[in-house]
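Here the complex is missing one protein chain, while the rest keep their positions.
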């Protein structure tokens, strides 16, 4: 079961209303790599996971992503200001101004409604964790694109926080993948010669050798970190 | 530009028509992890890639996936037989019998049409390669589910071939990721303390430590393979 | 922010696995009147509500609906059993068997993915509360249809609990509507003669008089209840 | 069966072409609360209604809504002018300029195509009437948002007419609900203790008491009207 | 404006209820080539047509297609019988049994909701008429598939009637195309050498010569008919 606390996971603020920025941020509520997608993906996956550690991880992060969605929604709400004025939006969705009464909506930046097809859930832990790792990386990239276009310092602080959280989740999912690497679709691993062929179908050019299939596993972040030190020391805050 | 050769990438056969199996296989034409999705994802990503090696890899595999789609479609066509008879389908989509005239269609097994939202394309190589690795793993899992339910030996041979090709692609994408691991969203890697926190929001239970962010990179499949030998020797064929 | 507790809001059980029942129940996870829709609708609406009482009500109920979704998902998970076997599903979606590995998925009973368009959010309290009242009534009706077709006593107990909760929410939303009946789109209430006309466009037949517009307000459930007693005394439990 | 008369239900005019306004108005053709949705919802519901009075009401209003759609479409057609020029649209959909040749299209203001999921039809009269009452209120709210942003006096007259008609329909649906309040899902009304609980899941704060379930019924508009007089006398026209 | 007459355009009957047949027929309400699509396509196109003859033709046929939809809906309603029982549906959509209370719904046979993207409307008469001719031919083909699978004589009579009406519409649209063949995108007809090339990209095999572009125009049905007599004399009825 879920409980809601009225305090945000992390406070948000804006410098001033800006409907264009609000439309940009919509991508991270209702978009294909947004917070709702993340929450729903991990929650849906958790429903059939037997491993209590992984199930706990999925629900920890799913809950947090719901809290992220709330932060993004609060920010959009502030950015939308107080007047419906679609002509201030520029490109992309104007749904907040014609139907939403300036509410944050479950659509992406161009008005496509959130869809259950965003959610990858296969019932196989290795596949699902790889999906999550990819999803977190894409979410980070989207935040980077938004950061470049949104000049409001308040919003940028929120983006910075959320982007860092995607990194945290990504590291955790990779660690989880390493834990389960000898299970599920990786256990089934039965390659034959067909898995060792390279079909050079785009010509001219051939740059890769025949593939060497193996189970997917990440270099351990922990080992990794010790081995060559993280070149990006944590910021002082 | 693209050229089509009338010979299939790999021959297909069936033991006998079976509309239920045809509906199951539809998942790999028009489904979220199917062959068309794979082809379109790698093709869409290739359009902005500057690195000639990666672009070549994406188009090699995209072309092959189109050929896979053709194989699956040919198989569905054979399985659909010669009479529209929706009552032989059992669960899932009956569209081949009411609108398609037994043609393979661009829908999944339950009738949802192929959607561009299946395609993950961010313009960031690290994110896109992780998306591809996850996509190939999911495709493999779907083929495993189909294999378990389709008892036709002809179809199983085709599934076996295609499943092995997903492994090949997966190995190649992982190798490509290792090549570009110091670029794009990985280069931007700037974690602060927020990326090192674990929020224990699902209670009771806490099984993972605080995360240690690092760039995602796979253990080299080549190294890997030498180090501990692949426990699954290639089948003799 | 949201917290997850591993205990369910209410325990669930099934008599025995039944993939057909699992497909039926999917409607209340991923369908147009399901639990996720309810949770998301009230959450989305809450993001712009200024009235602290209404905002609290929306988030109380949204949180509960997420817990309902978890209950339905757990039930589906049990009903799906342990073997992918689409041929046991009968009509409707077979996605759990071809792509989901028997996981509960975010689709309706026939495989259409959950969509953000299910969510009605206008930023106007009177309109949003009416949408919620209608949504709860529809959710109740869907549970009644499922109850009639699912003979498993364990599942029926869960349906009975959830159906009763929809009643509770409905009563609360109606009380809330009565509190805000002099605000928002009801305050704007400015009818002219055009609002008092009946266009008799379907012929033959005319059964209603010219309309008498007024703000929508429910007979107070509390008053109501005292006036003529509820004919359905609470069950003993 | 349906007949079409070439005269509009009510004449429309514009002051001058304005592609931005045309895009805004698209919401009421192809949007989730637009005229086509209303027409289709009442028509779809009518197909199984046995009560001749309600069925007549649904088809009277459905026919009128088709006529409203025609009025909105005519207005959009005029506003679109004579040159495809997507750069004059501002935010939202530019489909009229790239594919529609300036025709009114079946999409909402941001380009999402009209969808059958907008239509709520449960086969239960109480639920369907509540859906209609909510739908009419939302339609009114959308017209208010459009009215605020469209400064063309001709268009505003049309919006004013249509908004008043939504009021008329709303009053009629509420009267119909009162007529059937002892049928369908209201007759099934069987609450137990679970329907009388308030789960205070969003904290801090608790503002509502335990609910008192009862069948939904509106204060009679007719009674109502006499009791405290409508404060908004009809305009002179 | 539109008027509804309670008598059907043509009476319908069934031999006995059959939920499987009901699901099959759904294709012609909510499917991509169904009656609603036809009605909406011709109506949407009519909104910008200046030629009064063509506009009249579009609205004549659009109105008739709405009447066809009503006939199909009535038939589905009868076929659905009186008990929700998804297990009697066999493949395809079970939405009538879980959410629709046995009502005809705006989805296709496998549960995909009607979509505005079915509607082709370009604002160019030649293109739109060609779209209509193709749409009518497809609608006829779908009715043929349904006819083969539905053994109920009552339903077959209705299909026979509707199929013949598609022929009538098709003949009319072809005649209309011949009338406007020197306008719109046909007038713009400006071919250069690029329009006279054949790219032989699928190998082996080349069966067509270089193309000879010309404006599309049908052999006049009237001429045609006289020239070689219709080999299918009208049935006696």
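Lettered A, B, C, D and E in written order, each chain numbered from 1.
Keep in mind that, in the parts below, a contact is a pair of C-beta atoms (placed from the backbone, for glycine too) under 8 Å apart; a residue touches a chain by one contact, two chains touch by 3 or more.
It should be emphasised that the depicted structure is a prediction, and the values quoted were computed from it without experimental measurement.
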Among the chains you can see, which ones touch the chain that has been omitted? A, B, D, E
Which residue, A:43, A:76, A:146 or A:217, contacts the hidden chain when the whole complex is considered? A:146
Who touches the missing chain here, B:27, B:70, B:166 or B:194? B:70
Using the touch rule from the top, list residues of subunit B that touch the missing partner. 1-9, 30, 36, 40, 44-45, 47-48, 56, 59-60, 62-64, 66-67, 70, 73-74, 76-77, 99-107, 113-117, 119, 121-124
Omitted-chain footprint on subunit E covers residues 9, 32-33, 52-53, 56-57, 59-60, 62-64, 67, 112, 115, 117-118, 120, 122-124, 126-127, 130-131, 133-134, 137-138, 140-142, 144, 160-161, 164-165, 167-172, 174-176, 185, 188-202, 205-208, 211-214, 216-219, 221-222, 224-225, 230, 232, 234-235, 237
Footprint of the hidden chain on subunit A, which residues? 20, 23-24, 27, 31-33, 90-93, 108-112, 141-142, 145-146, 148-149, 201-205
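Please note the rule applied: only the chains that are shown with their structure count from here on.
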State which chains count as neighbours of subunit C and simultaneously of subunit E. B, D
Just how far, in Å, is the C-alpha centre of subunit C from the one of subunit B? 36
Residues of subunit E touching at least two other chains: 1-6, 23, 90-93, 99, 101, 107, 110-113
